[in-house]
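Note that one protein chain is taken out, while the other chains of the complex remain in position.
And now, chain A:
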Amino acid sequence: MKRQKKGSLRRREIITGYLMIAPLMAGVIVFFIGAFFQNVYYSFTNKSSFGIPKFVGMENYVKLFQDDAFYQAFINTILYVVICVPLVVILAVLLAVLLNSKVKGIGAFRVCIFLPAVTLPAAIGLLWKWLMNYKFGIFNEILGKFGVEPVAWLSDSRIVLFSISIVFIWASVAYQVIVLLAGLQGIPVCYREAAEIDGANGVQRFFKITLPLLSPSIFFVCVTTVINVFQIFDFIYLMIPQGSSGTEASRSLVTYFFEQSFVKFHKGYGAAISLMLFLLILAITAVQMICQKKLVFYDD
């Protein structure tokens, strides 16, 4: 009798729980999961501006693998990842460790480091666009003071990818620092104190204690940064005028997807591009998950 009552209570709890998340789930199903499968379908059609899309089988994918612009965008995206991910992670760890120290006014430093994370990407893009302006930008002004020739940050096709990377790193370090700082503060002080008594110096303590215990946070930072860099778009769109000489050299997979889908209206082809990007991110994240078992230390 008593047991039965408990069971029905539990069932009621479950139902209430599902009711609570139902509105959110509905949104996720319609706008994410549903849209995802619709996108998969479109990638096999010739969907364009209007008219009913026609099923064309693998045509989009065949075209994709013969498309030089796609390969260029693919290589650019890999380059963005190779440049940005290590730098974001290393800088974020260094800054987090520095911000974890007990210095007077550390709060002010933390605020300064975190500011880019609460700034709109559009504002960041416009600001850096001015800093990097060929004729009036402060970067070239400073270079000029040292007698260096001005650099065409945003229009020289050999430079643009690095310019965008700089801005991306600057903007994304902020959020990751906070994640790592939280991780650092979760490390019990006793370990470090014990090591200190045993005579370990600062460098040893960092590599033997802080880093292993921080590795779950670092792993999280790695995974999210990789995904973010693969989807790099906003700074490219904001800082490199479309159709300028830096367009091709800065074009990422998402930029290419955008151009095909919403500038040239090849929506089926765009869907195929975005699906390739999805598979790429899926594969890389899977590899990361496997490596995690070997490299990440959980202090349970």
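Keep in mind that, in the parts below, a residue touches a chain if its C-beta (ideal position, glycine included) is under 8 Å from a C-beta of that chain, and two chains touch if they have at least 3 such contacts; residues count from 1.
Basically, contacts and distances are computed from a predicted model.
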{"item": "\"Sugar ABC transporter substrate-binding protein\", \"Uroporphyrinogen decarboxylase (URO-D)\", \"Serine protease\" or \"NADH-quinone oxidoreductase subunit K\" - which is the UniProt name of the missing chain", "value": "\"Sugar ABC transporter substrate-binding protein\""}
{"item": "Selected from A:Phe36, A:Tyr71 or A:Phe262 as touching the chain missing from the view", "value": "A:Phe262"}
{"item": "Contact set of chain A toward the excluded chain (per top definition)", "value": "49-51, 129, 132-137, 150, 152, 154-157, 241-248, 259, 262-265"}
